[in-house]
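First the structure, then my questions, so here it is.
The complex appears here minus one protein chain, its other protein chains still in place.
Note that the chains are named A and B in the order they appear, and that numbering of residues resets to 1 at the start of each chain.
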Amino acid sequence: MQLLNTLLIGITAGSIYALMAIAFVLVWRSTRVVNFAQAGMALLSTYFGYEAVSRIGSFWVALPVAMIGGAIFAALVELILMRLLVKHASSGAIAGVAPIIATLGLLGVIRAVISMIWGGQDLRIVAPISNDGFTINGSTLVFSPLKLLILVVVVILLILLSILFQRTNLGLALRASAHAPEIARLSGVRVDAVRTLGWALAGAAGAVAGLFQTVNGNGTFSPDSIEFSLLLVSGFIAAVIGGLDSLLGAVLGGLFLGITISFVLMYVSSGLFFIAPFIVLLTVLFVRPQGIIGVKASRRA
Amino acid sequence: MLKKKHAHKEKKESTHLFLFILGGVLLYFLSGWVDELRVYQGASIAVYVIAISSIILLTGYSGQVSLGHGALMAVGAYAAAVLRIEYNLPIILCFVAAVLVAAIGGALLGAAAARLSGPYLAGTTLALAVGLPSLANQFTVLGGEQGLLFDVGFPPLALGEEFTQYKWFFWIAGLAALISLWTIRNLLNSAYGRAWKAGRANEVAAQLAGINTARSKVLAFTISAGIAGLAGALLAMTIGTVSPSAFPLALSFAVLTGAVLAGITTLGGVIVGAVVLVIIPEIADLIAHKLGSSESVITNLPGLIVSGLLILTVLFVPNGPVEQHRARKAKHEALLGSTH
Partner (left out) sequence: MSLNVSNLTVHHGAICAVNQVSLAVPTGKLAAIIGSNGAGKTTLLRALSGLNKPTHGVVNWMGETITGTKPEKLVRLGISHVSEGKSVIPELTVKENLELGAIWRKDAKEMKESVDQVVSIFPRLGERISQRSDTLSGGERQMLAIGRAIMSKPKLLLLDEPSLGLAPLVVEQIFQTIRDLTTQMRLTVLLVEQNAMGALKIADLGIVLNLGKVVAVNHAQALIEDPAVRAAYLGY
């Protein structure tokens, strides 16, 4: 029973990491930038969601509001910051680290602005359904209706995303622009617009991750919440495990990370909560630097 | 010809040494004139100078990004504090130990880092910065959430009755900063420094030129970590304690910000970056009070200004204001020269 419990907790946490990892991958594929402001954007979206909940009172309104808000904000970041970055800082000694530093700066700006608007105190979003565990044969699981709901919503979103990518022209344009921007342009794809769209999708995915991370925890969040630093790190690690370039890889990476951490905390020590992701990442990087699912760089000529 | 050049270089070296000593003497008198708060800020500036120069060595010269130097600073601080409390070592040995222990940590991390590039390395060090300080809660010897006291003791009586504790901090930190800068500067001008620069510019070309780029990167990480460890121990000295909350993610970011503001590719602007980090809260306070802003705006304005500056610097003066100025001046002089 404990085994099942640990597995289910891991899968739920992993599905949230997977969403965050997808956000990383979408941004990486569209602009070859690891967006370290991703957690800040997720946090901002969570505040959007909070506003919606407190005005309308329904989590189910908050979710799309957070997604749309997150998408618009991410698109603006791409349109303004990323394009300036390409224009001004794509050469010279600092070119390699410029995107990293710029997105870190953005993270700082987002946090400061959030604190100015909403204050530094804890805010609360109430989960739409109970987070009390299911009871089977008299014993209570940690797995709860809320966790089941999170899983279902994440799966639905993943299905929608894969339809978008595999079955539509827009998805084809997104994939072509990611792998070969020049060929995409020569085929008539407006690669600049597609990049913005990639960021917007990432913003939406991050928004869902932020809201779910909040309600799956104790429901509270604040500008300095360590939960979001952890979400940033976990999402990045999940994306790296998946090879940073693959959406399927991001999902599997998220689940792998979630389950691994869940087992480490249960069977090794719960005190490893913050350092466990780092250890998993180091292990993965040493064993398979190209990621678990990553395709070998060398292709047949 | 060669001999002459050599002699010239030696002369240049000795002027530099002289300048460093002069700087030290100047700081000594300066600390007597200003009030206690300024002295304390001076100590903070000295700590940041050390931390920032460790980043400049790592990122600006060897081309590796670290978002986790706050964690390495924590390693140094804990090492110093534990040795002070458990074995009551003399303070100078505690600082040496901070350097050594952090350097060992840096060597381990560097061995992993040498296999990673750009964003991968950034993410890995970020994960470390988030995770490592919390490890302190796992070991009772590290004092958990409250942390450990770190007391460097009173200033020696020989310095006089008037000599305050803050002044003592400032002296220690200032001296450490001068020694660090002196060491780093010489390292960067040595064969190691050239190997780092070559590896950053073009790794394959450097390898073809016979440089072991992997070893050179690990070495850079080790030295940088050692210096960061020293900065961490000094930071702990000024606060008086070592605890996880003294080394948050924000510290890692702040140090990186200082390095970018200083101009990440040169050691020349390091003092600019450190001063900016220390005085921005004060300036922000001034602005906020002038505008009559609310409490939450006042507390977060420094963060906003620092982060905003970070973005603007990367976008518009990517090599830092000091280097930019120098480049412009050099260009101007070259233009003047060509017309003559």
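Quick notes on this one:
Going forward, a contact is a pair of C-beta atoms (placed from the backbone, for glycine too) under 8 Å apart; a residue touches a chain by one contact, two chains touch by 3 or more.
Because the structure is a prediction, the values reported are computed rather than measured.
Considering the whole complex, the hidden chain is in touch with A. Contact with the omitted chain, checked across A:S187, A:N218, A:S269 or A:T283, is made by A:S187. One of A:V25, A:M67, A:A173 or A:A205 touches the chain omitted from the figure, and that residue is A:A173. Residues of chain A that touch the chain left out of the display are 169, 172-173, 175-176, 179-180, 182-191, 299-301.
One rule holds for everything that comes next: only the chains that are shown with their structure count from here on.
Chain A and chain B have centres, each the mean of its CA atoms, that are 32 Å apart. Chain B contributes residues 59-60, 63, 65, 67, 112, 115-116, 118-120, 122-124, 126-128, 130-132, 134-135, 137-138, 200, 249, 253, 256-257, 260, 264-265, 296-297, 299-301, 303-304, 306-308, 310-311, 314-316, 318-319 to its touches with chain A in the complex. The touching residues of chain A, when paired with chain B in their complex, are 28, 33-34, 36, 81, 84-85, 88-89, 92-102, 104-109, 111-113, 115-116, 119-120, 226, 229-230, 232-233, 236-237, 240, 269, 271-278, 281-282, 285-286, 289.
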